[in-house]
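To start, the structure itself, in structure tokens.
Every protein chain except one is present and positioned as in the full complex.
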């Protein structure tokens, strides 16, 4: 097990040089917020993350959670850590000041979230889900619901959960069966929900469930689903938790990873029905969920960055300490001297930096789209946000599998042994390509709603912007090769886009068949684009004698490595895309 | 009672220092800097005194280039009320620091001045004691417990071999040791509030202090690496080596 240290230099570089944090704040009405404050916040969050949350990561993995008569018992130590986290005000980062939130930009919230997710992903899921529940109530709930629940959820005094999935309704939420019967000023909810992250625990004195359910007269399918607030404890006249509501966790799943995050089967209405309150209008529940989807999916993409970073730090420590080579004089040297170990570490470092860059740049679009004053600006940022979201989620989490795999590989035999901690990162990462929409769903979203639906316009705009970086790189003597490599990748992107627009109409299976390759192509292309920009910015800073030269010179190398080792994957993806659906769909089901 | 806390911006304790190739100093260009850990304990103690009602105001002072305002803001986020930066280009030596602080003390009249026992860069362990001498005030150095008792303070000190408790007449100076307290983590809302707390900037000239160097740094070198071990043939040889070579017995 190794320690976690927040890679503050890289986070700050991305915020400053790629996101343009101060400009973003100034242009979008984040008064009084600037990079200096962001840096102070990251520093303090980094301390809490590495000193309080990170040491509990392995303990949570070993001990997991227990279901008892009283409900789910979280891993020992988590309650104290959560209280420290909540008392520190860290749940309130992004929420509106109206509900005691700090109203900070989403991109800063994202940078801070990376710390929690790296330090202890299982733990960090709890505040992440609470944040989602807060957003749902804040955007769609009545004033009364907001005043009743938000302040305590924002302060972290209560946590929140999202209850969507049912045994027969996973990706296809239209199949939801949970029922809500009107009963005076509230509804009685009955049904079973599965895969409910942090569905129950003893860390706080109340948990607020957001539940999708059907009204008796609801239309069939996706247009008949409503959203309800169901508190674990009903509130008394003073707004404090009182009587236990008719909802409980009946089982916790045994999982491959994130052992300390209780994944609950929640049963609503075993007795008289769980009391719930309608959020917004009836039958709009799924639409409300969609408004939160960008943030939720980007949040999981960020977890991919975070677990890759943690795995990299562990592998790096090991590679520097593990003596397995012998010098001529008989003394021994560490495995980091071996070129192939270097290759693996470089791949981890370079990919993680590119992933962080894309995650932050995507998160900044949430701020810009949400706050833009000018309508054209707003539309442009919204389109970019929607385009980047499936790439952030799909590409980053897929790549995080490879990074954590390499992390274990660097450890050799010790990597297969739990003690080093590498295996935990490998296992924990595995959920990321699955929940919040699998990789396949992200890829379909990219080729369908985000490309075909707008005739490839959003992609064309992105490709044009990447071209600017190609030009800038090519003009610069030191980056000519990187410029050429990015141009080839850009051409692959252009060709793939045209191919999709042309062939999707001809072959109904084409879009689905090539979608993941398509998404991965654009992921690597975006990575190359942002690493190219990073190289240019790093060189400018070096020329001006600003910044830490050691860090900036390393950035030049990680950008070069990305260009040489990861960017060429775009060409392989293109080649496969151009083969279309033929061999994918050729066998009959019986032939499998 | 007002409490004055002096804090220093130093290299983050997690960062491993590198000696510059020309041996002129350690290389601090762009390394991560932080509040000196002993100073953080000093801030925490002052804030606790305020929370317990023993202190009415906590003023934090730091000396150095503008960047040290970051550490003042950190102290403000931890609960100090206002800050004073004394702007200097270089970091002055301990005696000059003590002279600058003495002027601040004359102006602010704190009942207690709390400092870290040493900074983790120069490891001098001097400033608090020097300040005590300049002001002719008593000192409780290496404190592991501080209890205000009317117009005096009882300070338990970590001394070689154990603990010693002294009673000091206020106003007094205290320097902190590691076990005095466990500093809190800054809370997000307090980090935000710290931005708006007052921070005055003064110069040594404002305070009428001439900065003077009493030493010259000739060279900084890396310590000898751990030598490849030697084999000893017997227990006797081992004891001999431990006594006479390693000098640890």
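A and B are the chain letters, set down in written order, and residue numbers restart from 1 in every chain.
Criterion: a contact is a pair of C-beta atoms (placed from the backbone, for glycine too) under 8 Å apart; a residue touches a chain by one contact, two chains touch by 3 or more.
To be clear about the criterion, contacts and distances are computed from a predicted model.
Can you tell which of "ABC transporter ATP-binding protein", "Electron transfer flavoprotein subunit alpha", "Plastocyanin" or "Cytochrome c oxidase subunit 1" UniProt lists for the chain that's not drawn?
Of the names offered in "ABC transporter ATP-binding protein", "Electron transfer flavoprotein subunit alpha", "Plastocyanin" or "Cytochrome c oxidase subunit 1", the absent chain's UniProt record gives "Electron transfer flavoprotein subunit alpha".
Which shown chains does the hidden chain touch?
Within the full complex, the chain not displayed touches A, B.
If the hidden chain were put back, which of B:21, B:53, B:161 or B:208 would touch it?
B:161
Which of A:332, A:475 or A:579 sits in contact with the chain that's absent?
A:332
Where the complex has a chain not shown, which of A:36, A:172, A:270 or A:419 is the residue touching it?
A:419
Can you tell me which of B:26, B:91 or B:211 touches the chain that was removed from the display?
The missing chain is touched by B:26.
Can you tell me which of B:36, B:74 or B:141 touches the chain that was removed from the display?
That would be B:141, which touches the missing chain.
Contacts of chain B with the missing chain: which residues?
Chain B touches the chain not shown through residues 11, 16-17, 19, 26, 93-95, 98, 120-134, 136-139, 141-142, 154, 157-169, 172, 213-223, 226-232, 234-236, 238-239, 241-242, 246-249.
Please output the residues of chain A touching the missing chain, sorted low to high.
Interface with the chain not displayed, on the chain A side: 1-2, 58, 318, 321-323, 332, 414, 419.
The rule is simple: only the chains that are shown with their structure count from here on.
Going by the contact rule at the top, pick out the chain B residues touching chain A in the complex.
Against chain A, the touching part of chain B is residues 14, 29-32, 34, 70, 73-74, 77, 185-192, 194-195, 228.
Provide the residue numbers of chain A that touch chain B in the complex, in ascending order.
5, 8-9, 32, 36-37, 40-41, 43-44, 47-48, 51-52, 84, 87-90, 92-93, 102, 331, 547-551
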